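Contents: one structure, followed by commentary.
Omission of a single protein chain aside, the complex is shown with its protein chains in their original locations.
The letters A, B and C name the chains in turn, as written, and every chain counts its residues from 1.
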Amino acid sequence: MRNVTLGIIGTGRIGKLHAENILRIPGTRLKIAVDPKVDKAWAENIGLNYAHNTDAIFSDNEIDAVIICSPSGFHIDQIVKAAEAGKHIFCEKPLGFDPRTIAEALRVVEQQGVKLQIGFNRRFDPDLVRLKQAVDSGTIGRSYLISITNLDPAPPPAEYLAASGGIFLDTTVHDFDIVRYLSGSEVEEVYSAGAVLIDPSIGKIGDVDTAMTTLKLENGAMALIHNSRQAVYGFDQRVEVFGSKGSISTENRTQFQTVLKTSQGVVTDKPMDFFLERYKESYKAEIEDFIRVIREDRQAAVTGRDGLIPVLIALAAKQSLKEERPVRVENYSG
Amino acid sequence: MRNVTLGIIGTGRIGKLHAENILRIPGTRLKIAVDPKVDKAWAENIGLNYAHNTDAIFSDNEIDAVIICSPSGFHIDQIVKAAEAGKHIFCEKPLGFDPRTIAEALRVVEQQGVKLQIGFNRRFDPDLVRLKQAVDSGTIGRSYLISITNLDPAPPPAEYLAASGGIFLDTTVHDFDIVRYLSGSEVEEVYSAGAVLIDPSIGKIGDVDTAMTTLKLENGAMALIHNSRQAVYGFDQRVEVFGSKGSISTENRTQFQTVLKTSQGVVTDKPMDFFLERYKESYKAEIEDFIRVIREDRQAAVTGRDGLIPVLIALAAKQSLKEERPVRVENYSG
Amino acid sequence: MRNVTLGIIGTGRIGKLHAENILRIPGTRLKIAVDPKVDKAWAENIGLNYAHNTDAIFSDNEIDAVIICSPSGFHIDQIVKAAEAGKHIFCEKPLGFDPRTIAEALRVVEQQGVKLQIGFNRRFDPDLVRLKQAVDSGTIGRSYLISITNLDPAPPPAEYLAASGGIFLDTTVHDFDIVRYLSGSEVEEVYSAGAVLIDPSIGKIGDVDTAMTTLKLENGAMALIHNSRQAVYGFDQRVEVFGSKGSISTENRTQFQTVLKTSQGVVTDKPMDFFLERYKESYKAEIEDFIRVIREDRQAAVTGRDGLIPVLIALAAKQSLKEERPVRVENYSG
Partner (left out) sequence: MRNVTLGIIGTGRIGKLHAENILRIPGTRLKIAVDPKVDKAWAENIGLNYAHNTDAIFSDNEIDAVIICSPSGFHIDQIVKAAEAGKHIFCEKPLGFDPRTIAEALRVVEQQGVKLQIGFNRRFDPDLVRLKQAVDSGTIGRSYLISITNLDPAPPPAEYLAASGGIFLDTTVHDFDIVRYLSGSEVEEVYSAGAVLIDPSIGKIGDVDTAMTTLKLENGAMALIHNSRQAVYGFDQRVEVFGSKGSISTENRTQFQTVLKTSQGVVTDKPMDFFLERYKESYKAEIEDFIRVIREDRQAAVTGRDGLIPVLIALAAKQSLKEERPVRVENYSG
């Protein structure tokens, strides 16, 4: 088993999580973390070197691969530099908001022959993997329609929202990826409607906080997506696929499995409300798979193109919302 | 308590059900059933007179009210005749497919001062009543979005389909009514997409068998509807309302409450698959309420207008499907 | 199909229920109700004759069968008289508290060749029927252990309790019947323990309000029973059978299938709390089966012996509670 040496860019919440997950994978070495505002105490506590400039990674010949967890605005530039430095790349979603720039970066990646995996972690959620297996093995026959409920427990901070690209690029982008993953098909047309029902400040930055989106797929199937910035009962994460032989769905996960019965009713636990806890296993699994991709010299399960297409769909959704009509998704080939 | 004497027109499946339910209501008398092809054995068995012509009802001064369960094409004409004969009217849905004709009939009803109740039975489903109460009492705060899954267990016979007016007028019309009922708001705009995924013969008559519809409501809330002519696991009937303080939903009902655990998994009963069984209680309750409406001389819970508006929405949905764009719902005032 | 004419003795809550169920069975005629304190308004409303003396039934040659719903203390005497009058008999449980007297009455029934069915209605509960089918068809393999939770929502009135024979003869007797029904085996030994935890007045009449009972069966399997006079969340009715290939259980039934999700948790409906509502279907089914037993001239599904044996087990349970040791069940053959 080949040893893999890694560097990580960005030590925010998600960067730290990836770093800690890598530390647990046998045969890997996390050599350095780069962040202009690195959390030194954290790095020292887990025995990790750190630097403030990405050159510390790109110019280090020992480093095989880089984990990019910087703010989205830096992703494309760092992907290009990493590829040119011959490093394999794991990059958090989204790749960016400009399809042309993304496509150019993907060409560099391809030319350099390095691996690129996008952080659509939900594909590695055990329940979603099981759904995919059921769909692919024919358990529910031909798939007709995919229905997704994807509601955040509470709106993110205003600063985050402002840079998020809006609900479709920030939130629904996960659902677009799930639809492509489960259906094995591309999205032809998207119709989105939305409203500001939860937080007027979201409206002020030109975004919506509640949205519903319908998709028509190339294979004839369809999808329905419900998004919201706030579900006070927790992080509502449900996916259901309806087919000719039945349906299969993932239900919400709860922290507790207790049942309280009183004269007022029967009470069970609400859904987990923190995405890092809810998708804990998927974050572990995606990084483990990235290490295997490098070792086995195979294509990533979530490719650069898998990172680009949902951005195209999200941009079409934004346009649909604005123009109040369904919009075709152009498969960018510029 | 005033005695109420009724006649019934149409003794198909639903007519028989209403007749049997009426027989159980104290202080009511079901005097006669009219049907050109009346099931005599059935009528005699329950001690019910019968005739082949509706005049037997309209010209009978003892009869206070008529239950119209004839094929939809006859509804408008029979409503008008009943109203002119001074009979209160319970009419099965749909009122018809032509808004102008419906509106004219409603004017006659109004002029004659008779009661008219439309057979949107699901409003009387105990679970839906409970949802309505929760929504109205503020349990879930302000409502954001209503999500409805309404899937038939299997397509109806070809003959039925051909006369059904299509999936939106036949099936989704119930959901349009539920959205109006739960939200207390009108629908402004509808977008529908659909496909023929289940039965090609449905496509040949110009209909779809799988549809998804999104609604924008006057009060700013939204709705998502999923319809299908076939869910092999049963009659899938779920309604969920999401609001600022939580969500409330109705889950499917099952015949059995047994749980089988084996090395293959944990198996519970599938949803009931027959609408007359699933909505048994609502059929009883709507007729009981109609009798009370007459006795208490108050407005029906489901008025003629409640019968007209969903037809307008369904027609807009049909147009949306055809023209592949969202369509405004015109509140017919012709 | 042969017409069956019936009389009913006792028009309390359960007598009225049986009467109304009989009225719905085609080909039956409920000729008369006998009760020293008959509810005349009720009888007249459903068009039923009534009398104060049982002779009105026993001496009426038109009457084929009698439904005995009088207080338990009268059961044996009325069974004997009915048998001697050549009437088929449906008798509510319990047959009585004295095995010798019961056995003598059963001998008269046998000599007269009339049918006798005992009102252990739960055997006709759709869920329990399904459990029985699963057990008999080998779905769960060899049965190891039956676990029953049978908790009343609230203690019955003091007057009822005083005449009830105690919790084992009044409540657990149903569970003893279920164990015999599901296992197809006899009970060899019973151990019961109990306490007065809910209502001190129950202790004052020498009874317990909370009890746990274990049974050893002839076929080597076992059973565990939990009884209580009070479960504030409803009528808790669960049966689970564990076997070599899995387990199968019946879960509680609820009136509503709604799910409320808020920041406080997820709330569903509590179990139904009224036995006549919870077991509505089983009461209908047992009387329908009794009519078929008469028509098809076959043995009742719940025989006189099925009425006697649970009394013997209950008496052994009482003795076990008192003597604080397991007690063998003597199959009375006196």
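Assume a residue touches a chain if its C-beta (ideal position, glycine included) is under 8 Å from a C-beta of that chain, and two chains touch if they have at least 3 such contacts.
All of these numbers come straight from a predicted model, not from anything done at the bench.
Screening C:9, C:91, C:221 or C:293 for touch with the missing chain picks out C:221.
Of A:3, A:49, A:258 or A:299, it is A:258 that touches the chain left out of the display.
Only one of A:2, A:52, A:100 or A:130 touches the chain withheld from this view, namely A:130. The chain not shown here touches chain A at positions 26, 45, 126-127, 130-131, 134, 139-140, 245-253, 255-263. Interface residues of chain C with the unshown chain, by the touch rule above, are 142, 144-145, 147, 149, 151, 191, 193, 195, 197-198, 210, 212, 214, 216, 220-222, 224, 226, 228, 230-233, 236, 242, 244-247, 324-326. By the touch criterion stated above, the residues of chain B touching the omitted chain are 231-234, 261-271.
We take it that only the chains that are shown with their structure count from here on.
For chain C, the chain whose average C-alpha position is most distant is A.
Centre-to-centre, using mean CA coordinates, chain B is 40 Å away from chain C.
Chain A and chain B, compared by their mean Cα positions, are separated by 42 Å. The residues of chain B that reach two or more other chains are 245-247, listed in rising order.
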